[in-house]
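Reading through the structure tokens given below for one structure.
Other chains dropped; remaining ones untouched in position.
Lettered A and B in written order, each chain numbered from 1.
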């Protein structure tokens, strides 16, 4: 029945071309169309995880899930909208670790009194996030205190740190997928019961993953295009839309998958999706965009995010490390992460655009 | 013999009415009167804990212990002294987690080489504190950078976050007293030996608790009224008196109880009292005062604490999370918490009032 919502894919495309200006309608139909797609993406990820392990499954989910964000960011980069790109990166990191992980821990915790996962794997990922946050704090501090006098310094810092982050992300993949993959697979104690069909073949799972991603990326683009005018009609600021609304919708895939598998008590996979996606945005997407900006768009983008965004990411990363560091979760942890997300959203809600730095 | 000090209750009341201006004398007698009262409060808490579990016992102790603070804050709120209210809130949070918990870990650690407690319960409480700190950092940052241009934003942020915090505190009580109470009761391995009389009835324990609280609140008010003139005679600033002296005295009940039970090696109860009291102030008393200020006093109070207070709370919460996160304590941990408290006190000691923002 859920798949009936797939009918909204052609409806959205039709509306987009035939009824320009109906942005609120397009927003609703594209959002509805994404739901079943995200469901298929999650299912394909799960099946792949049974073949390849939870680490690889989580990575694939994160990668396909971030494809939409990368495409959106590239479009904005080409237009020179660096603030939009940075808001989308920060929003994606914050959204993945507070909203997606929080919702997954809450949904899982309402079903299971206590859920376990590999503390080591979670700590390794949380440390990667803290490292990435440090990589953003220093250019921001440099930008505030020194860049006016030494403007070329910021470019050097941005490019050097970006290269470094890409190398470290490569090493992290080597660690989590090759040399220490056992840390990320968890106890894997879930049972093949009656309601558990045999896994799809790798080819089928990959095909579903690819098709679902293409359509999600397509719908996401339409939805993002529609949400901004609609949101501004409602009086929302650009920064709020960029950090919270666009990022939430851009993470629909991770969202659906992480919650689904958390309810099945597969928390290692859920964390690999949620935190793993944030790690990928911070250590792969963001530095890649900085380097690509040397060739694309009107001027190079630096790594100096606004003080407010850096502070938000730092607080999100600190509380995530605190919550995920001991290998168990419950519904209160989900509530705590979601609360921090709401606190950030409330604060950004009243920041006018001209003050967003 | 200790109960002989109860004689100072009537002495204090008499002095307060018959010898106005003798503030130093009133200060001394009211402080002496509080000592046996705090002892009775602690004993009643312990007896209740045997009936209702350590979580409920700690909560009751924190609630009755914070009654005095709430009364003091309401008086200040009515007079529009928002800075006094905020200093008292910050001082209570800092005092409970650094001074009370530090003294308890030191006193307990001098008797027992190593003390264990439920790491999960301690982490849940430390995370609540971090969440509350984030809830104070963002309005403060907003206030510094934006509120001048968008003044009504701060009111919206303060009220919204306050409502959110009250909801989360309710959920935390649900978690710690109902759905996951086992996390907070610890191993409860203490032995009923010869020196351990049978527990009081619930009715008797509650009655003692209530009577002791009433008298503590009474003596606290007199003491707080007396300490300010006395302290200022000694050249101390308002901010130092508010954050350190008033808060220390207002926490006398938690102090006595937390140390007493720590020496009996009941660290779960001790943490429930010390951290639990700080959690209650941060997530219940502070937001409640913000909402009450809409109806009481000359103007609404916001959630934006001064940068120095927010920084102090953040540092206190970070080191508490580090110290309490692994379920064991020793005397050095007590020393570490007390040292941070002293460092904060030294710094505030030399901040003149006109610079306290």
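What we mean here is this: a contact is a pair of C-beta atoms (placed from the backbone, for glycine too) under 8 Å apart; a residue touches a chain by one contact, two chains touch by 3 or more.
Remember, predicted model here, so these are calculated numbers, not experimental data.
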Assembly size in copies, with 2 chains present: 3
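Throughout what follows, only the chains that are shown with their structure count from here on.
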Dist(centroid_CA(subunit A), centroid_CA(subunit B)) in Å evaluates to 39
Residue ranges of subunit B in contact with subunit A within the complex: 119-120, 123-124, 126-128, 130-131, 134-135, 137-139, 141-142, 145-146, 149-150, 153-154, 156-157, 160-161, 164, 168, 171-172, 175, 179-180, 321, 325
Interfacial residue positions of subunit A with respect to subunit B in the complex: 113, 307-308, 311, 315, 318-319, 322-323, 325-326, 328, 330-333, 335-336, 339-340, 342-344, 346-347, 349-352, 355
